[in-house]
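Only one protein chain is missing; all other protein chains are in place.
Each chain gets a letter, A, B and C, in the order it is written, and its residues are counted from 1.
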Amino acid sequence: MALLEVRDLRLSFGGLKVLQDISFSVEKGAINSLIGPNGAGKTSLFNCLTGFYKPKGGSIRLAGRPITGLPPHRITALGLARTFQNIRLFKEMSVLENAMSGQHCRSRHGLVSAILHLPSQRREEEAIRAAGMRWLDFVGIAEHAHRLAGGLSYGDQRRLELARALASTPELILLDEPAAGLNEREKSDLVRLIRRIRDETGVTVLLIEHDMGLVMQVSERIVVFDYGQKIADGTPVAVRADPRVIEAYLGTEE
Amino acid sequence: MTLDLVIQQLVNGLIVGSFYALIALGYSMVFGVIKLLNFAHGDIYMSGAFVGLIVFSFVGIWVGNGWLGVVCALLVSMLAVGLLGVVIERFAYRPMRSAPRLSILITALGASMVLNGAALALTGGRHFAFNTDLGFAGVDISAVHITYTQMVLVAASILLMAGMQAFVSRTMYGKAMRAVSIDMGASRLMGIDVDRVIALTFFMGSALAAGGGVMAGAYYGSVHFFMGFIMGLKAFTAAVIGGIGSVPGAMLGGLLLGLLEAYGSSLPFVGSEWRDVFVFGALILFLVFKPTGILGRSIVERV
Amino acid sequence: MVASFKRLACATALAGLVMTTMANAADIKIGIVAPMTGQLASEGQDMENAVKMAIDAANAKGGVNGDKIATITADDACDPQQAVTAGSKLVSEGVTAIVGGYCSGAVLPTLKIYGDAGVPFVIIGANSTKLVAANQGNAFLANSTGDMQATTAVELFKKNGYKKIAVIDEGDAYSSDLAKLTAEAFKNAGGEIAARETTTAGEQDYSAVVTKVKSSGADAVFWTAYHAGGALLTKQLRQAGFQGGIVLGDGNNSPEYLEIAGSAGEGVYLLSPPTVDLLSGAADFKAKYKAAYGRDAGAYAALSHDVGDLIVDAMARAKSADQKAIVAALKASDFKGLAGEIKFTDKNTLQTSNFHPVVAKGGKWVAAE
Partner (left out) sequence: MSEEATSLPAGQRQTLRRSLLPGLAALACALVLPQFANAYVLEVATTALLYVVLCLGLNIVVGYAGLLDLGYAAFFAVGAYTTGILTAEFGFNFWLSIPVSMVAACVAGIIIGAPTLRLRSDYLAIVTLGFGEIVRIIARNLDITGGASGLVGIERPEVFGFKLMQVQHFYYAFLVLALLTIFVCLSVERSRMGRAWFYVRYDEDAAAGIGINRVSAKLQAYMMGAVIASVAGCLYAAKMTAISPESFTFNQSLLILLGVVLGGMGRIPGVVLGAILVALLPEVLRGAGTYRPLVTAVALLAIMLFRPNGLWPDKRV
């Protein structure tokens, strides 16, 4: 059984059909990509998967459980984490506090136990903090733990977003253009990091990316979108050779 | 309820509703363009009434306390207070445009308190008479007395609102306003002078509120520093009921709220002391069940 | 943050300095508590001026029991919280007695403070019946209470032949109390309450209430709140063609009422507190007040002056500055002042009402016959 299964997903704003009968799946332990020209509906699809948009029809299953129409926090709790296209960190808070935020849905103590300073609450706080540090270390920015997130370099902010998403211990992580704005060296670091995420933690990765070099290098399978429709789905080699993909990207040669 | 009562409350509802509609329109326009709840709007209405009273007492020396005086006061006050709205936008709101929402809201609250506090300090909290010679003459429909002033008042506010609607839907500036309200960034890219459009919106919204203030002052015959508070709240409620950001919605909401109040307080078992609970209750119910109001469109917030 | 906590400590210390203002050294201190800021500051100013006039006059005659009297004014701003602060300020400065109080809401929570301290307290303006219940025995109401005004109102209704009355208040403590009392009194006297309405302070449109009053068939309206709303209501009643009588409670005694109501105010009745214009023996006081303070004596000036005299009189009769003795002397008061007679019941309220019905004629208040 696939980890993520999308069936006939439809979404529209007013009269505009943003997604039309999208179906695809992501196998557990895979690194897959979504590509397509601007406005093809990739981010809208992510927003449907993570509960920010309510789809008009179709179904989404995560590890066999239906998650269609659930609110974002429930979906995250069920094991689906994401990053944002334009970095959305809590810039006024410390790097560590940002990383710790991912642990929120994996912890349970509330206000009363915090006020009473229950031993179990203190232990949990310590665990949250340790997890935050562990993921900062994983993405390689542990030395900045106590700086403000807004003060990090752009590349480190991207890493922090990854650490934050990973801290929620997801089964599947959705990366929305993780390489946008990175230089060549940072991009190759990112490729290594994405592979480490899958190899060392077993988290499945689905990414949206415009950088074709990176996509071809890292992905095992690629889904191609155009005008809200899926036009191709296959290995990098197959997708690269698909005439419809070439047409979508380069226009028809007539 | 007897038929007379029904007609009388209809008249009452229409009059107070047309004030609500005028003020709600400004709320809606400003909200549409910069997505800001302009708390100071009620105080702009109050300022309009005071400016109108000052102008009225000056021109009254030459043209008397009749219609001509009121019209002069109305026009001058609309112009002056429209400019006041632009000044407030320039110095209080524009610096905050990229600040967090909470800060903008508190700034707007501060602007409202400054206007209100200044009016209190200048007037010492006194109530001023706005005495016109308009009188109570009018026509009688069975037992219901409708004065000419009341008729002119409703007609004038409908005219002002219709003019506004024509401006927004027909002119270049109106189109620019709508463009900015849909997507400020894209409008800027398309060569629209966004700052200017926002200033214009504040000017028009404030001028409408000032017009409402002068008309209310002249009609009720009294002006005081606190008159904007309740009016601001009710007008906001009207804007929400009609659909905030929508010009026809503001008109509809204002009239509906006026009628709701008028008929609501003649219901048995609901004394007039509960009327405001009624109004705020309607506001809360609308926000819960239909936050887009009757004529508003739903907005999908992009992530 | 160290520096910041220091800043905090400094701020607190500074505040302490500001607050410990010293009273003038004098043998006997009388506290005056009144709204010196806020919307009713003008009334508070009147009260302070008039009480001081009385005390100055007593000092000119050699004081009381051989001692000179000093006054300390504390501002209650007609706000319960600030009234408590003002009250404890007076008590902590060791005043012998306190006079003043305009808003019932602000006076109520202070009764406990004065009661616990055993300070004699003569209330000038505030007149809610709740004050009587909360009184610990040391407070005296020099103004007629709401039930007295209700009685005066009902007498006026009967004299004018009103049978069905609409009673309207503004929802605050003072006006709703008076409205309730009047409605009860009128029903007991065989009258009918056609409508009982409440408006919102600060609102301009009373049309819904006016319509209800009109359709209720009331032959008179009794408005128990203040002049601003009263003027608007009067205007809108007449505009809607209401022909019946209009009677106003004592909160409407202001020149602003006549200014705003204009011609619509003609023939309206008002239950007035004993203002200087209505009192035959007050012409001298009126002139002196204007000379001393450069303004006309307001609605409560005469009564405030009387209370100033009363407290001097009580101290003289007590023959000491002992607070228990002063309370006892106040209880036994038989005093005739500008505003009328001051004699207290066993509940420390006035024995006779001091309200006078007046009517608006030619843009002025004149005594109603």
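Just so we're on the same page, contacts are C-beta pairs under 8 Å (C-beta built on N, C-alpha and C of every residue); 3 or more make two chains touch, one makes a residue touch a chain.
Every value quoted in this text rests on a predicted model; they were computed, and no experiment measured them.
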Touch partners, limited to displayed chains, of the chain removed from view: A, B, C
Option touching the unshown chain, where B:117, B:135 or B:163 are the choices: B:117
Sole contact to the chain not displayed, among B:47, B:107, B:132 or B:222: B:107
Options A:5, A:21, A:97 or A:220, residue touching the unrepresented chain: A:97
Residue among C:130, C:158 or C:317 touching the omitted chain: C:130
For subunit C, the residues touching the chain missing from this view: 1-2, 4-9, 11-12, 15-16, 18-20, 36-38, 41, 75, 77, 79-82, 84-85, 88-89, 91-93, 104-105, 108-109, 111-112, 116, 128, 130, 133-134, 171-177, 180, 198
Contact set of subunit B toward the excluded chain (per top definition): 36-37, 92, 95-96, 99-103, 105-107, 109-111, 113-114, 116-118, 120-121, 124-125, 229, 233, 236-237, 240, 273-274, 276-277, 280-281, 283-284, 287-288, 291, 303
Missing-partner contacts on subunit A, residue numbers: 50-52, 71-74, 76-77, 81-82, 84, 88-94, 96-97, 100-102, 104-105, 107, 109-111, 114-115, 117, 121-122, 124-126, 128-129, 133, 145-146, 148, 164-165, 168
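Please note the rule applied: only the chains that are shown with their structure count from here on.
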Chain closest to the assembly centre - both centres taken as Cα means: B
Maximum centroid distance from subunit B, chain identifier (CA atoms): A
For subunit B paired with subunit C, centre-to-centre distance based on mean C-alpha positions, whole Å: 37
Length of the line joining the C-alpha centres of subunit A and subunit C, rounded to whole Å: 71
Interchain centroid distance [CA atoms averaged], subunit A/subunit B, Å: 47
Residues on subunit B engaged by subunit C in the complex (per definition of touch): 2, 4-5, 8-9, 11-12, 15-16, 19, 124-129, 131, 136, 145, 147, 216, 220-222, 224, 226-227, 229-231, 261-262, 265-266, 271-273, 275-276
In the complex, subunit C residues that touch subunit B: 38-39, 42, 171, 196-200, 202-205, 207-209, 211-212, 214-215, 227-228, 231-232, 235-236, 238-241, 256, 259-262
